[in-house]
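Here the complex is missing one protein chain, while the rest keep their positions.
Labels run A, B and C following the written order; every chain starts at residue 1.
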Amino acid sequence: MSTAVAQKRGLGAMIWDYLTTVDHKKIAHLYLVSGGLFFLIGGLEAMIIRIQLMKPDNNFISAGLYNEMITMHGTTMIFLAAMPLIFALMNAVVPLQIGARDVAFPFLNSLGFWLFLFGGLMLNVSWFTGGAPDAGWTNYAPLSTTSPGHGVDYYVMGLQISGAGTLIGGINFLVTIVNMRAPGMTYMRMPLFTWSVFVTSTLILFAFPALTVGLFLMMFDRMFGSAFFDVGLGGNVIIWEHLFWIFGHPEVYILILPLFGAFSDIFSTFSKKRLFGYSAMVFATVLIGFLGFMVWAHHMFTVGMGPIANSIFAVATMAIAVPTGIKIFNWLFTMWGGQIKMTSAMLWSIAFIPSFTIGGMTGVMLAAAAADYQYHDTYFVVGHFHYVIVGGVVFGLFAALHYWWPKMFGKVLNEKLGKLAFWPFFIGFHLTFFIQHFLGLMGMPRRYWVFMEGQGLDTGNLISTIGAFLMAIGTIIFLTNVIYTSVKEKKVSGDPWDGRSLEWSIPSPPPHYNFVQTPLVRGLDPLWVEKMDGKEGMTPAEPLGDIHMPNASILPFTISLGTFIAGFGFIYQVDDPVWLIAVFAGMGLTLGSMLTRSVKDDLGHHIHKEDLEEDIKKGAGK
Amino acid sequence: MADNTHSKPVHQREFEKKQHREEMKQQVLTFALMILFTLIAFGMVIMEINSYFVIPTLIILAVVQVAFQLYYFMHMKNKGHDMVAMMMYGGAAVAGLTIITFVSIVWW
Amino acid sequence: MSSEDVLNPKQMPHDPEKATLEGRNKFLAFWFFLGGETVLFASLFGTYLALNGSTQGENTPEHLFGLELVFIMTMLLLTSSLTSVYAMYHMKNHNFQKMQLWLGITVVLGLGFLGMEIYEFYHYIHHYEFTFRSSAFGSAFYTLVGFHGGHVLFGLSWIVTLMIRNQKRGLNLYNAPKFYIASLYWHFIDVVWVFIFTVVYLMGKVG
């Protein structure tokens, strides 16, 4: 199939194209759109929470609905918004940064996406079928195992399905980075974003199985009468907490590390300097990933693990501040002596430094195990992790989207609107969350549906709610910008920022085979190296020849659809065994699709040299 | 890549076959040791030796057996398994931490 | 190398499973997957170790487990590991028929193991009324051993599918990695079983 033919087709054909695509760039679009949609849903839930807490004794929503809101807000934002948006960036950028034509397993890439999407849909269907999960995003047993209705069942099945997708994605990127690098792209020449994706994928590989097991145990307890968390039959509820946090703490680093990588690329590009202390940065990234596995129990200081365990985990947690500090200083010194260009992407990155530093500082305070007896499960913690996740992850996503938008869509997001979106969001963010630290210490526990009059919490909560509205305004301006840009802005060249890494050496958006000829990498910041040598672009590492590309397939979609159907079967077979039909039908579809994939040879197709020459004439060679 | 798919000289093929046979011998030896370890493990339990001694020994025997599996049967000792070994060690480290946790601080 | 060459059984290199980029990707990805599986089983083992004292009555590990059956099961599975090594040995020597034969023996041994496991569960349930729901120990035991059993079942179906699919066309660069990782999977099942018979059965018997 030549690219020229693919241009003009109807809507139906386009939908079919996206349903079956295995192209990492299109999968990035899918992740971006669905992650963005879930981000809006999660944001809406946040607004409802803040409206409820606007004044004391408020009755905007009922207590039960409030618990559903906080649960779904947390779950949605972590699993269905932040993770897929990061996967969107990974898909859009990593193969380009290492000079590859696609990821190692295009088929699995697509499967990972569809599993995530169906898992996410499953979770949100619960709103319409009698109540969403309501035991908090941490879903502690036995509150979750005894929660009436099917809400928690949706949590279990939805996360199990989307978690499988994430695990597949993680392995895929690991192999991609290990095996698919262009000639000369050694590990120590990889852009920091690619490095951080590598570490993140490792964390995914080791963290998600713990969640998988936890969810299985929860599923067995709720749907098949086992007794893991049933103290009456000798179960132990602390098992869930450990399994959840063995997964949950690395998850925090899974979220933040890729954006650390993105910030590194952005700071370096817009300061026109190579990253200060590159090897220290790589080392710090790896170290954060490593330590990330040793500290999960700091979420459980008040559970009663005893002073020895608490002390060990406290000190281990504090240690993470060191590599994080190294990163902050290296970013500052990357800008030191540079030519700082204040684009929107840079603005978000600049704003990230103080915000994240505050988040890190409160993190160290929380690490002091004893002091956590006061902080734990209060608004202090809420303030802390929003400083890290909004100030780090969300700022990072905005920065990275502004930075790579031209690479993904061929147009630079409007700079004026970009900056206009930034200010209300930034100010609103600090208004919302800074005050929450104090609210917590003044006696406001987390996950409170109402607070009482006369507890001195009125003003703080009102300020917090006002801030939330400002953040909503910022988000709306950003969405406006996306629409405005797609309608009004003009196409730009492949390298609008005077970039340094490989993705900027090819057209925007890239042709579906990315590189006409695999580039030869001659150093860190390979494109910059060539530019400094006065060259136009990369030197090819191979002669022009046929390119082998994978075939599109609908099977990832059907495999995921099968798990979706089976998920409903599992949930409702408790009420009526007839639903077992759905289990068998769904599993049949999934396993049948897998079998088809397994026995049907799929050797991909070739793009012929003549077509490539045709494309080069149209500018694909640059 | 393409070069090693073309037909090879006979002597090289013979050499490779010999190499495979050597490796196979090692693997059969490994298997024999694994069977032996299993027999010792079961034997100790059947003879009801003091459990303070038996439990650590059982665990050591199991770990050695597993190392045999990984390094000989699954070829982790061979070249080109650096990344593989790294990830398996990583997995083993997390696995170890998890198990230590569950036998120590999931208390009663 | 073009994709047509991949299906040509005549040109077999030394390491057919790693001769193509796709093969190398599969090889690496599968090992990484096993790294993740290690954590998965560790979580199950951890849960089992935390709960194996919660027996709620006389159905304790010591009371339930019989070592004879476990010993035979262990021998079957260990031997099947060796037979799959033989299969890979013949693959490297490009002897497809012998590879199929040894894989066949592996499958038979695996089926034997699975049958005995099913019998064991049946025995516990009907003889001792020891079920998945009777205590936290029961839940943990059936989940851990059952997960392993599920892996055995999946491994068997996988190997059988591969054998049938490729019976006519022989070994080539497209299916060699598939055979290779299926055998890796089979070894990993054995690795897990070594810990199961040690931690669950033998240590359960020691008490």
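By definition in this document, a contact is a pair of C-beta atoms (placed from the backbone, for glycine too) under 8 Å apart; a residue touches a chain by one contact, two chains touch by 3 or more.
In the analysis below, contacts and distances are computed from a predicted model.
Going by its UniProt record, the hidden chain of the complex is named "Cytochrome c oxidase subunit 2" among "Dihydroorotate dehydrogenase", "Cytochrome c oxidase subunit 2", "Transcriptional regulator" or "Branched-chain amino acid ABC transporter permease". For the chain left out of this panel, the touching residue among A:G99, A:G235, A:G292 or A:G467 is A:G235. Among the residues A:N310, A:T563 or A:T590, only A:N310 touches the chain that is left out of the figure.
Here one chain is not drawn; of A:K55, A:K419 or A:R447, the residue touching it is A:R447.
Within the complete assembly, A:A371 is the residue of A:A371, A:I476 or A:V492 that touches the hidden chain.
Residue-level contact of subunit A with the missing chain is found at 62-64, 66-67, 134-136, 140, 142-143, 146, 231, 235-238, 271-274, 276-280, 302-304, 306-307, 310-311, 314-315, 318-319, 321-322, 325-326, 328-330, 332-333, 335-342, 350, 353-354, 357-358, 361-362, 364-365, 367-374, 376-378, 438, 441-443, 445-452, 454-456, 532.
In this text, only the chains that are shown with their structure count from here on.
Mean C-alpha position of subunit A lies 36 Å from that of subunit B. A straight line joining the Cα centres of subunit A and subunit C is 34 Å long.
Subunit C has its Cα centroid 14 Å from the Cα centroid of subunit B.
Residue positions of subunit A touching 2 or more other chains, listed in rising order: 174, 178, 205-206, 210, 236, 239, 242, 246. In subunit B, the positions touching at least two other chains are 83, 87, 90-91, 94, 98, 101-102, 106. The part of subunit B that touches subunit A in the complex is made up of residues 83, 87, 90-91, 93-94, 97-98, 101-102, 104-108.
Against subunit C, in their complex, subunit B makes its touches with residues 1-2, 4-7, 16-17, 20, 23-24, 27-28, 31, 34-35, 38, 41-42, 45-46, 51, 54-55, 58-59, 61-62, 65-66, 69-70, 73-74, 80-81, 83-84, 87-88, 90-92, 94-96, 98-99, 101-103, 106. Per the touch definition, subunit C reaches subunit A in the complex via residues 2-4, 6-7, 21, 24-25, 28-29, 32-33, 35-37, 39-40, 43-44, 46-47, 50-51, 53-56, 132-140, 142-143, 161, 165, 174.
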